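Once you've had a glance at the structure underneath, I'll fire off some questions.
The complex is shown incomplete by one protein chain, all other protein chains being positioned as in the whole.
A, B and C label the chains in the order they appear, each numbered from 1.
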Amino acid sequence: MAEKGQIYETRPLEFWAKAKELRAGWQQSIESTETVVGQGNILAIADWSRAFPAIGLVEDNPAGSMIASQSSPFARKCRLASEIRGWGREICGYQNTCWGSQFLGYQADGSPFPYRKFVVPIPCLCDQHNKRGQQVRDFEPVPQWMMDQCVYLGPRDAGREEAMIEHRAYSMLRQINDIERLFGQKFDDEKFQELLTAYSLVDLYSRDISTLMAQTKPTPLSIKDYYSVYTLGSLTKIDPQETVDFWKLVRDEVEWRAQNQIAAVGNERFRWIEAHPPSWHFLKYYRYMESYGAVCLGSQYAHRVTAGCLERRPDGSIDRREMLYYPKDTPLETREDGVRVCLTPDVRYPHHHKMDEYIRHNAIVEFADIFQADGALLAGWRCGVGCTLTRKEQAMRLRRAGYNVMFYEGSQPGDRTDLDEKRFLEQLDTWMETQGLEKQGD
Amino acid sequence: MTKEYWRWPGSAWASQDADWRRADRITAGVDVGTTSSQAVVLCDGEVYAYASIHTGADFRKAAGAVVEKAIDDTGMRMADIGAVAGTGWGSDHITFAGQILDEVLCHAKGARHIYGREVRTVVDLGGQTTKAILLYDWDRVRDFMMNDKCATGMGRNVEYLCGLLQVPIEEIGELSLSVSEDPEPVSTTCYAFADTETMGLFGRPEYRSDKMTDNEVYASHMFSIAWRVLGVIGRLQPPDVGDVKVCKELGFTGGLAKNPGVTKRIERELGVTALAGRYDPQLAGALGAALLI
Amino acid sequence: MITAGIDMGMEYVKAVLLRDGEAAGRGIGLSGGARRESAARAALEGALKEAGLSAGDIGKTVATGKGKFDLSFADKQVTEAVAAAKAAKRLCPAATCVMDAGCDETLVLTLDGGGKINEAVLNEKCAAGVGGFLQNMARRLELSLEEMSALPPVAAGGATVNDGCIVFAELDMLSLLNRNVPVREIAAALTDAAAVRVCTVLNDVTVPATDKVVLLGGLAKNKAFVRALEARSGISFVIPDHGEYGGALGAAQIALDT
Partner (left out) sequence: MNRFKQILDNHQEYAREWKKRVGGRILGYFDTYLPEELAYAAGMLPVRMMAEREPDMISAKWIYSSCYPVKSLTNQLLLGRYDYLDALVITEGCQWMYNAFEVAMNNKPDLLTHYLFFPDHTDAPTSKDLLVSELKVFRAKLEEWSGRAIADDALDNAIDVYNTNRRLLRKMYELRRMYRSVILGSEAMTVMLASQLMDKAEMNVWLEEYLRELEEREPYDDRIRLMLLGSETWSVDLEELVESLGANIVVDDLDNGASYCWNETVALKDKDMALALRYLGRPHSALKDNNWRRRPQRIFELAEDFAVDGALIAKQIYCHPHGLDNYAIWKLLRERGIPFHYFERDLTLPREETRLRLNSFFSMIRPGLTRLAGWHTPMTI
């Protein structure tokens, strides 16, 4: 696979086949089982839903962007459907497409919209989502449990945390109870604990992968490839043991590639980072940037932890950030233990836009430093509140630290509304050309 | 002198058959809009003369000029007109009007006269504002919706665009319809975004394969305008579940109603055929005002 | 060696010819969207005529501007930023910053001593179309651009229009017009709002420049606008002659250099 301008050896990823197989298996399993599908946010409740035999959760973000990527005309129609019912035109693409389809009553292929059987609204992550879930009940009075998303700023405060965890634990335990009662399904406590253990293992493997991506030049894995397996085991539900095995497989391969200087992108000459999950059109622009020899290493979000999963220790070495993700001292014996373990990290390590002192001031610069980045591409997503919050400031901070930053206006999150693609690509040209980089392989 | 592609031709017409001197009652309606002004003169309730001009920088001047233009060559003078009603953005400046009426009412009345009594949905595509009006089947306005602030200025935008692209404004609609299949619209949010995006559509090597023809670019822009209008129309009667619903007895009024690139696309998306009218749809406001006296 | 630079702008196409690095001719024409290529040929024709040359004499042609890829006879395309930086360096070697304000886009570049671009900032989409907007408004107010350019600055406490969005500004303009505010005052308010909008781009770089800022692009010709911009930003701009040809000049220089 020699390309023009190639500097390093590259070869296809081997875990690809396994990933496809797992994904296909998952697809089959959801088609063959009768699942009670509810609306919820994976961040807050995926953990418990999987301990029920047949409870499924759909989140409006992935659902919306999936619809939009299937068909732009249909996404537009969804947007119109919600607009005429009063939704502001600045409601983001995720919401508009997903709930627009509900308003229409059908999906892109003409099949009926899968109305949710229950709903768990999650406020706070983003104002766009603050009221999410109400749309479900506007249609049909299905059961609803709200789940608060508590965060705070400032120094660690055990008292504050405890009150937040109690508040959330109450909601979560009540949800589990009510679902058992209403849908006649038994919550499998053993499976719940098994899942939590599996997650913590996956977390360790994924941090290994991040370390390898950050510290190896050329990077053995680009974020473009990483994203294609990213959701395996979380959004894409597979057996806990299989999940762990798969992530080990990925880690091992990436490690091998790193040791043997196998590059993700053969002409790597510019390493850049992002500050958020990419928009739906990401594949296209990752590839476009690769034509300049510019490889994307992902964002703090992509590396699973708000602040980035690595940190520079006082002695200058780089290591995994000490995370309290699954506190070592917490027993994992009862359901309540499990619930608290689930909830603790969210409170202690708030979602990326409500950040503590450390994260706000330093994290993105430290992230760029650890990942040996040359620049950053930061997206302002029009109308995406949570997606865009503080982005301009981060750009400023990175620039002051000497990174070359491109701030661009993307689409609305979720669909292609407001995306001026040609303008965006020209901005990428500008970004590259002003640094003296030219397209390779023309 | 470079050609002003954006400038649409004004119009003036006076009946050759009727004689205003025999009329018992002469009334006039004047609509001074942000972009264009119209006057309609009625003799005993029948349209006798009308005119349409660019409003220009002086609303007061436009108000007088448009009436003068309508009655020019007929021998009629302002003083012969028994009563004048005014409407529109600049209605304060129609100093000779005996009464000022609101726009929705005038457009509804005018549309009933142009399209017949059966019209139930009136869509006014103006220079700045877009209004969708729903009528009862008796003589009352049931509801109306106006554009979001961000979706303002669609008629004016077509003027601006035609100047920039150097395409005659009377032709851009037809040209945009000559494509085999409509491309995706440019930004449906606002015309500022849409303009930038449209100008960027004229070619880029990475996308040679989907490089658009000129007419496709126009189509993309007209489609975005049509789409913004759909949002206003749909808000009149949103169904509990399903697509945009509209009373199919629909008539367009306003200057942009003369751009088939916009109206045909709205009709297509709504699955209706708009009613055919007796008069220039741009006259609706002034006509309605004259009739409401 | 004769080199040509062509700037395919949104409203105008500009062509510049360099004879051994010395400016030899300029040409300009309305670009008109789909007709850009023929407009570019015509502009180039004008430049050739001024220079007393023929098309065959041109050694190399570089295109820039929004429609740079529409030009079939260009040897190379460069982004507007690279061309503007080159032009600024040529016109004012000590430049620390260059601002290119045109019909559609406003671009601000900060330069290091060697003319390398430190930072390139483009306007937000909400701030697009400032130049075109002013022209459009002049037309609406029945003023020529020359008249608008010659207007005195807006008086403090006078009429204002929205400076956040050209769509809203037009609504405000029409409201002022309806309230019998004199046309000249409205035009001044519109010019000031445009200057404020352009200032947001100027402020968007990490450390906004204060000195040796070169102003290029069509808006540089609008005196009232420049005055408003200077008042709002506190910067005294370096305004070269023929600033609207900046992009084309930069492109021609790049054709010479590479």
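Rule of thumb we're sticking to: contacts are C-beta pairs under 8 Å (C-beta built on N, C-alpha and C of every residue); 3 or more make two chains touch, one makes a residue touch a chain.
All values derive from a computational prediction rather than experimental measurement.
> Which of the displayed chains are touched by the chain that has been omitted?
Among the chains that are shown, those touched by the missing chain are A, B, C.
> From the list A:130, A:215 or A:231, pick the residue that touches the absent chain.
A:130
> Give the residue, chosen from A:16, A:170 or A:256, that touches the chain omitted from the document.
Reading the full complex, the residue touching the unseen chain is A:170.
> May I ask which residue of A:7, A:365 or A:389 touches the chain that does not appear here?
Residue touching the absent chain, from the options given: A:389.
> Sort through B:52, B:74 or B:129 and give me the one touching the missing partner chain.
Going through B:52, B:74 or B:129 one by one, B:129 is the residue touching the chain not shown.
> What does the interface between chain B and the hidden chain look like in terms of residue numbers?
89, 97-105, 108-109, 112, 128-129, 131, 135, 138-141, 143-146, 148-150, 152, 235, 238, 288, 292
> In the full complex, which residues of chain A touch the absent chain?
The missing chain touches chain A at positions 82, 85-91, 95, 121, 123-124, 126-128, 130-131, 133-135, 137-138, 144, 146-154, 157, 159-160, 162-164, 166-167, 170-171, 353-354, 360-361, 380-386, 388-393, 396.
> What is the set of chain C residues that contact the non-displayed chain in the whole complex?
124, 127, 160-164, 168, 171-172, 174-175, 178-179, 192-193, 196, 199-200, 202-204, 232-233
FYI, only the chains that are shown with their structure count from here on.
> By the contact definition above, name the pair with the higher C-beta contact count: B-C or A-C.
B-C
> Starting from the mean Cα coordinates of chain A and chain B, work out the distance between those two points in Å.
47
> So what's the Cα centroid distance for chain A and chain C, whole Å?
Distance between chain centres: 41 Å.
> Which chain C residues sit where two or more other chains touch them?
125
> Indicate the residues of chain A shared as contacts by at least two other chains.
Where chain A meets two or more other chains at a single residue, that happens at 418, 420, 423, 426.
> In their shared complex, at which residues does chain B touch chain C?
Contact set of chain B toward chain C: 2, 6, 34, 56-57, 59, 89-90, 92-93, 128, 149-150, 152-153, 156, 160, 163-167, 190-193, 195-196, 198-200, 202-205, 214, 217.
> Sort out for me which residues of chain A touch chain C in the complex.
380, 382, 396, 399-400, 404, 407, 409, 418, 420, 423, 426-427, 429-431, 433-436
> Using the touch rule from the top, collect the residues of chain C that touch chain B in their complex.
10-11, 30, 32-36, 66-67, 69-70, 104-105, 125-126, 128-129, 132, 136, 139-143, 165-168, 170-171, 174, 177-178, 183
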